[in-house]
Structure formats: C-alpha cells, structure tokens
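Removed from the display is one protein chain of the complex; every other protein chain stays in position.
Up next, chain A:
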Amino acid sequence: MAEVAAVVKPKPRPIIRIGLFLISYSFLVSIICCVAGVLALLLLPVLAKNTYISENALMPGSASPMLSSADASDGHMFLNKIMSQNSISINTGIEIPEMIGKHIIESGGEVNYHQFQPISDNFHPLQFFLGPDVGIVQENYSCTSYGINTVGIVRAPRGDGKEAIVIVTPYNSVKTTTSEALSLGVAYSVFSLLSRVSWLAKDIIWLAADSRHGEHAAVAAWLRDYYALSRADLEKSLDMCGPSSVLGLELTSVKTNGESNGFRRAGTMAAALVIKVADSSTGFEKDGLKIYAEASNGQMPNLDLINIVNYLAVHGQGLQVRVEKIWSLLDSWWLYSLGELQELLGKVAKSLNPGWKFGIPASDYVEGCATLANSLYNQALGVPTGPHGAFRDFQVDSITLEFSPRFSSSQRVLFLLHVGRLVEGVIRSVNNLLEKFHQSFFLYLLTSPSRFVSVGIYMIAFALLIAPLPLVAAALFSDASKSKSGKDEASLEPSQPGESIPTFTTWNWIRTAKTVLMVHLWGAIVTIIPYFLCRFPNSSPIASLLMWIASSLVWLFFICAASGSLSFSRASQLQIREWTLLKAVTVTAAFIGLCLMSVINYATAQIGALLLVPMCLMAVPLRIDLTAKTTKALLRGACNILLGFVGFPPTAFIMLKGALDSSDRIRLDDFWNWTESLRAWNSATYIYICMVHLPCWVLCIRILLHRR
C-alpha cells in the first residue's frame, strides 16, 4: 500500500519535492535542457536587440563636423610626402617618424619619440585578474631591433588635463604601404584640426605606432611605458646606443624647436581609436568600415563606443559598416533552412496576433548567425583582434576601425574627408563625455553593427546547457549510494522520491573525488609542460606537440601509479557501479569548471559546454552497451565513441578549423601553433582547455573503458 504510506509520511517541502522530481527524471530533463540550450543559442540572432546610445552626454552628431576639405587636402599632402619619403631607396625607419614629428610641432602639438623593443612573450595567465604591475620597467636593451613610436599631444586649451583620447595609426616605418599612409593622413588631418579647435576638454594623443614588430607590440609597449615609470622618464637622454644612434640625430632636429624628449603623458585615457585602412578596396558603391572590438579574454569595449561609431558612420558619413563574420556559414544550407523555419514561425505568430513580432528574414538570420559565431569565436579565443586589445588590458575602451576605400587611388581627398569627419565626430562625442564609459553594456555579442545580444539573453543558452549537470550528478550519486546499500533493484519511481536519499552516507565518493582531483592536477601539469618544451630551441611544432603529448601521457601514468587510483587493472575488485560515482564526480567537476570559466570568459564556456556537456552526460562504459546488445545501447555506444573523439582538444580544433576555414590543408602542427598563440596572448582559454576540458575528457574516456 504505497499510497497509504505516502499519505502518512510527512511530505517534504515543495522546493525539495521539485528538486527530487527533477533528479528522478534527470534523463528527460537533461535531454530537454540540452536541446533547449542549443536552440536558445541558435535563436540568439532573433532575440538580438537594436543598439541604442545609452549615455546621453555623448550626443553624437549634434555638432556639424568642422573638418573642411582644406584639412583633408592637408592630410593628402602629408600622405604624398610620406609616400615620396617611402620611395627613397634607403630607409632606416627614422625619416617618417621625424617627418610626423615635424608636422605635429607645426600644427602646435607636443611631440615625443618613444623608442621600444617588442615585449618578450611571457605567460601570465593571472594577469587578467591582477592587472599589470606597478613600478618601473626594467629590462635590458639591445640596440639591434627596436621601433620608434611617434607621439603627438594636443593639450586642450581650457581643459584640466586629467583625461585624454588616443588615436592610434599603426604603420610600418621601414616600408609604409599606401593604406598605412592613408591612415596616417586621416590622423594628421584630424590632429591638425583638433589643435585649432576650442571645444576640446580632453587632451588628444596621436600615437603613430611603428608596426615593424607587429601592431599590437608597438601599442602595448607604449602603453606599458605610459603606465609605468619608464626609462624615458628616468633618463634625460635616450641615446643609449651611443651618440651615433638614429635617435640622437633625431633629437637634434627636434631640439631646435624647443621640444624636449621626455616621455609625455596626458592623463587618464577615456577612449582609444585605432585607425586602419584596408589594402583591398571594397566591391561596394560605398566606402566600407569594419569594426573590430574583441580584446583579450573576450573583453569588449563599452557598447556605446561601437554605437557612436556606427551611428556617425551610417548617418553622418554614409559608410557601410560591417562586423567581421564567418563567411563559410553564410552559405550553409542548414542555417538557411533554420532561418526559413523561424521566419515561417514568425509569420504564423504574426497572423495569430499582429502584436507578436518575432522572426526576421532568413537571410538576415543567416548573416546574424555568421556574425554571432565570429563574435563568439573571437571572444572564446581570447586573442585580441587588433591593436585595440592592448588598451583593454588597461581598462581603456578602444576599437579598431578598418576603412576600406571605394577607389584604389583616385578621390583620396574625399575619402580622407569622410573618414576624418567620422573620426572627428567620434572624438567630439567622447570629448563630451563627463564620466568614463559605464552606461552601456560591456558583456554582449554583436549580430550586426547595429544589433546586439546582451548578457541577460545569451546567458540563457549557457544556463540551459549546464543546468542538467548538477541534476545528473545528484541522480547518479543517489543511484550509486542506493546500489551500495544493497537495494539494487530500487525503483526510480517518482512517487517515493524521499527514499532515494540514503539515510547513511557512504564515503566511497571521496575515493573517486580523489581520482578526479588527481586528473585535474595532471591537467595543471599539462598546462605547464610547454614552458619546458619552449626551452628547446629549433624544435618543429609537430615534434613539440608529440613531445607534449608523450610527456603528458607519462605524467598521467605516473600520477595514476602514485595515487593508486584510475588503475585499469584493479577496478575489478570493487563495486560494479563504481563508474556511476566516477561519472557523478566528473560531471560535478565539469559543472564547476564551466561555471568558473563563464565568469572569466563567457564565450569559451559556451563553446566548451557545447562539447563537454553531451560528452559528460552520455558517458557510459562501453562494455555495458556491448553486453546489452540492444539498438539503443549500441547507438549510445557509437555516440559515446564519437563524442569522445570529438571532445579530444586537437581533433576538436582540427574539425572546427576544417569546418570554418574550408581551407585545403589542415595539419596537426597547427594545433601546437594555436596553443602557442593562446599562451602568448595570455588567454584564459588555454587554461580552460588544459585544466577543465582535458581532465574531463580523460575521465570520460576512463568511464567509457570501465570494466564491468
């Protein structure tokens, strides 16, 4: 008489009852949640909202642009000078900085040259949390390779000098291309205008970054010196390479104008704009503008900055604004049919109630998906998409604007005028800003330049994906403890969920937890191994990769032997359902890892969850499937093998690359290069892969290979 017993027993609290209910139906719940999570992710382009300018003080476009065609032709003359300078055969890389400096002084700004060396890449995964060190930049300099950044500063006439706006134009001082010269021309015309205007409240810094060692390196070196007591502050003369060095010569030419050569600063940076001009011209009838915003570890600048650029570019200058997208997704049939499906649903809903407005045209949907996927991918990678990434490391909002002119050579003045006015408008807008950017979103994904998905919406997909993990863990745990207590045939009926919680605790799970912990420890060791591998010079990527894998395996066996767990030989002596406990703890570890990662970098966690969650949920020893010999079991086994294959980081990487790039050749050593770039950029994704994903994958494989 189960009914009578249920009636007599005091009922647990509703919240607990719901929990028990969910746990007992965890299989169904996890399927529903996972499917809903993937669906929610696919629906994000539909749920995207139009951007709006949140900070009222910005007032973009409220003032008419002051940049005249005379300024633009000045910029064009400057451009021609650079090009003529460039055509001179011998170029040591100081002529152009010198010329830029001369022009800055002529237009009334202050100038200084910043000599730097590219920063040696050292891995600081926790720099993301701690921030750069306070103090003095101390390092050894050699005179062989360095770059010279030219920094021009316009002091705001009546400003108090507390804040500054930065314009960055990366160019190669040894060999300047036409497009780089164009970006310098834009910056010069804007700079010379700003040195005359009276409305400035913030200082303007123009950083002509010498990109011969990479754009990011130059900007990062300047920023590092800006925020530290650099050598230029401490030593009066910079000719550390002897009086015959190029900078010494340069100094003399600048000194005549009464300018000293110390490191000049101008207060806290409010925003930074990186101006670039693309080499290829657009095929469209308008000049194009491409916005890059992703900085390291998926950090984004404030959405308002993108908004004002987009607003001014579209409404002010009539540029065609785009955000980078994954082109291969644009002509994928399944995405298009999905788009058509949601369009159809939207139409049906609209026919039911005209007030229901969802559903966007299928082509828009596909485009939004491609943009979203790229946004997600770039954020997940944690590698900045341009020199603006260096600014975000110092909490400065910045974006890269890449213009692509309509014509290759003619009508440059018109191009300079348009782009200059856009830059001027953005600067004027930021100049209006009283506070720093804080009003709009920092956590968002772009689906087009004017549409975004905010954190409140995109978290749903992730939350749905990881929601089943704790449930499944609890279900497995209760299952395992029940089987321990001898009730092997205990039913999972929902009518008596109170039974499923054992009254006594078996501490058996501690052992499995130790196993899981050991595997995660091994993950930490795997993280560090590449450092020692990097010590060997001249090793090919493939060799390094193989050595990495081999040493990881050695460490794995060593750790297993040391801890005495995970040994495949001794598993038989123990309980039959040990794997359930192991799976429960693995799922819990995956849950914790994903949650932690979602705080650091949402996009990584999202993509990781797409791989990790099905793998962890499906994992069942292959032996069970083989002995069961039902179609369902065999299918499950096949799925498990597939997921186990896909879940291995190198294969996942290669498959993703193959799917996205559609390039001809994919080699294994790409993976090594990829992880190396992640390390070099201090990406948290690397840590995630090695310390969360890889151990969970190993544990899943362990479950698959479990002996019954």
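The rule is short, and it goes like this: a residue touches a chain if its C-beta (ideal position, glycine included) is under 8 Å from a C-beta of that chain, and two chains touch if they have at least 3 such contacts; residues count from 1.
Assume contacts and distances are computed from a predicted model.
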Check your understanding: Out of "dolichyl-diphosphooligosaccharide--protein glycotransferase", "Cytochrome c oxidase assembly protein COX11, mitochondrial", "GPI transamidase component PIG-T" or "THO complex subunit 7 homolog", what name does the UniProt record list for the absent chain?
Key -> "GPI transamidase component PIG-T"
Point to revise | Residue among A:Lys347, A:His438 or A:Arg707 touching the omitted chain | key: A:His438
**Study point:** Residue of A:His114, A:Arg265, A:Arg322 or A:Lys482 in touch with the missing chain, whole complex considered
**Key:** A:Arg265
**Study point:** Touching the absent chain when the full complex is considered, from A:Met59, A:Leu229 or A:Ile460
**Key:** A:Leu229
**Study point:** chain A, residues in touch with the chain not shown (by the definition above)
**Key:** 3, 7-8, 10, 13, 108, 130-136, 155, 157-163, 198, 227-229, 231, 233-237, 258, 260, 262, 265, 267-268, 351-353, 393-395, 434-436, 438
